[in-house]
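What you see is the complex with one protein chain gone and the rest in place.
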Amino acid sequence: MKYGEKNISKAKLEKWDNPHPDRDYTIEISFSEFTCLCPRSGYPDFATIKVNYVPDKYIVELKSLKLYLNKFRSQHISHESATNRIFDDLKKLLKPRHLEVIGDFNPRGNVKTVIRVCL
Amino acid sequence: MKYGEKNISKAKLEKWDNPHPDRDYTIEISFSEFTCLCPRSGYPDFATIKVNYVPDKYIVELKSLKLYLNKFRSQHISHESATNRIFDDLKKLLKPRHLEVIGDFNPRGNVKTVIRVCL
Amino acid sequence: MKYGEKNISKAKLEKWDNPHPDRDYTIEISFSEFTCLCPRSGYPDFATIKVNYVPDKYIVELKSLKLYLNKFRSQHISHESATNRIFDDLKKLLKPRHLEVIGDFNPRGNVKTVIRVCL
Amino acid sequence: MKYGEKNISKAKLEKWDNPHPDRDYTIEISFSEFTCLCPRSGYPDFATIKVNYVPDKYIVELKSLKLYLNKFRSQHISHESATNRIFDDLKKLLKPRHLEVIGDFNPRGNVKTVIRVCL
Amino acid sequence: MKYGEKNISKAKLEKWDNPHPDRDYTIEISFSEFTCLCPRSGYPDFATIKVNYVPDKYIVELKSLKLYLNKFRSQHISHESATNRIFDDLKKLLKPRHLEVIGDFNPRGNVKTVIRVCL
Amino acid sequence: MKYGEKNISKAKLEKWDNPHPDRDYTIEISFSEFTCLCPRSGYPDFATIKVNYVPDKYIVELKSLKLYLNKFRSQHISHESATNRIFDDLKKLLKPRHLEVIGDFNPRGNVKTVIRVCL
Amino acid sequence: MKYGEKNISKAKLEKWDNPHPDRDYTIEISFSEFTCLCPRSGYPDFATIKVNYVPDKYIVELKSLKLYLNKFRSQHISHESATNRIFDDLKKLLKPRHLEVIGDFNPRGNVKTVIRVCL
Amino acid sequence: MKYGEKNISKAKLEKWDNPHPDRDYTIEISFSEFTCLCPRSGYPDFATIKVNYVPDKYIVELKSLKLYLNKFRSQHISHESATNRIFDDLKKLLKPRHLEVIGDFNPRGNVKTVIRVCL
Amino acid sequence: MKYGEKNISKAKLEKWDNPHPDRDYTIEISFSEFTCLCPRSGYPDFATIKVNYVPDKYIVELKSLKLYLNKFRSQHISHESATNRIFDDLKKLLKPRHLEVIGDFNPRGNVKTVIRVCL
Partner (left out) sequence: MKYGEKNISKAKLEKWDNPHPDRDYTIEISFSEFTCLCPRSGYPDFATIKVNYVPDKYIVELKSLKLYLNKFRSQHISHESATNRIFDDLKKLLKPRHLEVIGDFNPRGNVKTVIRVCL
């Protein structure tokens, strides 16, 4: 087993109770060190992932979100799939009142891509 | 007792009479040295707290606001709870005509969060 | 009496006839060296005062405005009261068609405040 | 007579025929070296004068505009009067479809003023 | 055959299944090293090509897009034709819900051109 | 005859067929080295000329546009006439769906002028 | 007596023991809210005071420095004398290995002045 | 006599005793509203005048310097002569240990000039 | 004869007496609207010409310098020759103590050139 993988393997998205489900308020999260592997070439891709949402009953716990995002490091996945999957996992976990996920990827072969998914 | 704690322990939010309750005007406050403790890891978190409001009968006294915000230094509290609690305490104290509180937190584990609560 | 004080003590806001009361036009004034004293601690406060107005019969004479603003130097007055009082004095003097006064104060105890009053 | 004064003394605003009165188009002029004298203190004032207009039958000849603006150098005139007078003289000369004149004055006694007059 | 040419000669635009055809989301791609040949002078032209779209059933595979754009390197084609052809090829391949292609060309003979084509 | 003059003397605006008359798309052209002569003083004027249009049946060939603009080098023409004439010549040649021409002239005698003509 | 004045009247420069007199290190202090009165006109002057020094046996206590600088608020003193006096007082108090004091004054009558005094 | 002219006509450079002739320190003065008249065309010239010096027995009084520089407003003088004359007058008045005068003139006929004179 | 040409045709470099030959001082001149014709293609070239010198007995009169530089407008001359010729003409006219001439040319065919000649 590679080092650190024990921490990563047990990582999963956790939710906490929203301390104020009685009101609408927004939570904007930005994670600038996302990396995954290109499904075609196997080379690493890098991105900033942004998550903006209005919580309902739950909020995402930030450290679990970080560890969840870190797990993409060894996955072969396209820009579009990665962004949509993060969107799906957060939507399923939190059932938020509003949700937007943006994958802002570094250029590859001089091609720069930004993916936006929104409720 | 550590030095200075006497000053802090007696800190509480104070209100002054609004010198001009007859008109709507806006007060925008920004406090860039907010710090609290992560309820999960115990590590310190840092944020800028912004308070924008239209006063009714009362305004918040600025030094008491500073001391009030300083008291979060030794509290274990999440980003969401801290922002909402400041909102609740100011709303209860001032019963303002309009109120917005923003918690703009420094990145933790490369995750940056901004919380916005609004009347 | 120290030199110069004679000039300052006789300062009061003066109005001149608006040379063109027949049309609406805007006058934007900015004064970046406003200072007064905190009514709680006695320490000095610093601000930029902005005055934007559409004159009716009168315009404010600029040197008298400067001397008027300079007189706050030795007054103990809160951010909110200072901004509202400048608004009131100009409104009473000029009876302008439109008036906005902004007090943009330097941080005190790391708390920054901006007060906006508008007709 | 000093050299050059002959040129200046005969300066007056000249109009040329608008080469295209059949269509609406805009002309934006900016003159950053305007100077006049304060009517109260006698000290020099400095400003940038901006003229934006849609011509009808006439356009202003640029060198005559420069010489016209240079003539304020020795006049005692307030910020408000100078801006309105330039507006009036251009309006009377050109009868334009649209006209805006802005006087953006350098700070005096740390007071900065901007005057805007518009059809 | 020179090295690398095998890779280039077999380049053609490929489509992948959109992993989330069930929702509207946007993909923004920017490619800053586009080059083709001027049909008049034969000299090289350089441009940044931007592709913004909302996918329907398909997404464009990024490496194939890069290789497709690289193939213009030896083509004699005008700014207008190149931008429109990229638009046509992507529209035909992807049948996207929305599509915009921008060709932002470097100055030639001190003349700078930007072409925008949109569904 | 000096070298190069043959090329210049035969310069005239050329049109090419619009490769995609079936759709609306925009072409933005900027030429930063325009120069002509002041009709009053005879001194050189300098400008950036911007042409933005939606082509109908024709597009302007860029090198012929450059040579056309270079021909103003020896013409005595006002800012307003030059901008309007470029507008007229392009409108007559291309009969475009939309056309805007901007002449952004360098200051003369510290007077800066921008002319905008639009369909 | 107004509130707070007791604090100000007892202000004087205090020194603390340098915790590391065994080595040379630099301390750079900047105070952007210095104000005094012009000895000629009686009008207020504003400046940023910068103090850079290498301590020997003592360092200056920062709150006492602030209160010391605040005391200039009601003194009639020239730019040159103010900067030199701060230099002298700090030199006498601290006997530092190196000392530089800069008075960077806001423009008065459009004249900007910077005074630099150095060991 | 117009108001204010009495103040201007009696302007001449004044010196004050250097409060600290015992040490070398530098005084940097910048005046951005200098204007004089071109000796050839009679048109106004504009400049920023910078004076940097190390005083000996005397320092220049700032208001008298401003009024002295304002007097050039009606003088026909070249860039070179104006800068050298300011240098000479200050050198004669102050006999400073070091002196540099820079005349940074606005472009005239698109020609920009900077004159530097130094002890 | 077109208007203004009389002024241009009689242009030649003029020298004035240096008002202060007794001291070394520097004069820095910048002219941003230089244009000449390429000896190969006949197309226009554009440059900023910078002249920095320490005068001896003479200074160059600025308007004559502008008219002298304007005369290159219709000359077919290379970047290198133009810069060296300006250097030679000024050196011969002024016999300065120091002289530097820089020709900073706009890109041609995407090739940018800067020529520096120095005593």
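A, B, C, D, E, F, G, H and I are the chain letters, set down in written order, and residue numbers restart from 1 in every chain.
Basically, contacts are C-beta pairs under 8 Å (C-beta built on N, C-alpha and C of every residue); 3 or more make two chains touch, one makes a residue touch a chain.
Note that the structure is predicted; figures quoted are calculated from it, not measured.
J.: Would you indicate which residue among E:Asn18, E:Asn70 or E:Asn110 is in contact with the undisplayed chain?
T.: Once the missing chain is taken into account, the touching residue is E:Asn70.
J.: So that we can see where the missing chain sits, which residues of chain I does it touch?
T.: Output for chain I: 40-41, 78-81, 83-84, 107-118.
J.: Spell out the interface residues on chain E facing the chain that's missing from view.
T.: Residue positions of chain E that touch the missing chain: 2-8, 33, 35, 37-44, 46, 70, 73, 76, 106.
Note that only the chains that are shown with their structure count from here on.
J.: Give me the C-alpha superposition rotation for chain G onto chain H, in degrees, nearest 5.
T.: The rotation relating chain G to chain H comes to 60 degrees.
J.: Where the centres are mean C-alpha positions, what is the separation of chain A from chain E, in Å?
T.: Their C-alpha centroids are separated by 29 Å.
J.: Please compute the C-alpha centroid of chain D, do the same for chain E, then give the distance between them in whole Å.
T.: The mean C-alpha positions of chain D and chain E differ by 51 Å.
J.: What are the residue numbers in chain E that touch two or more other chains?
T.: 109-110
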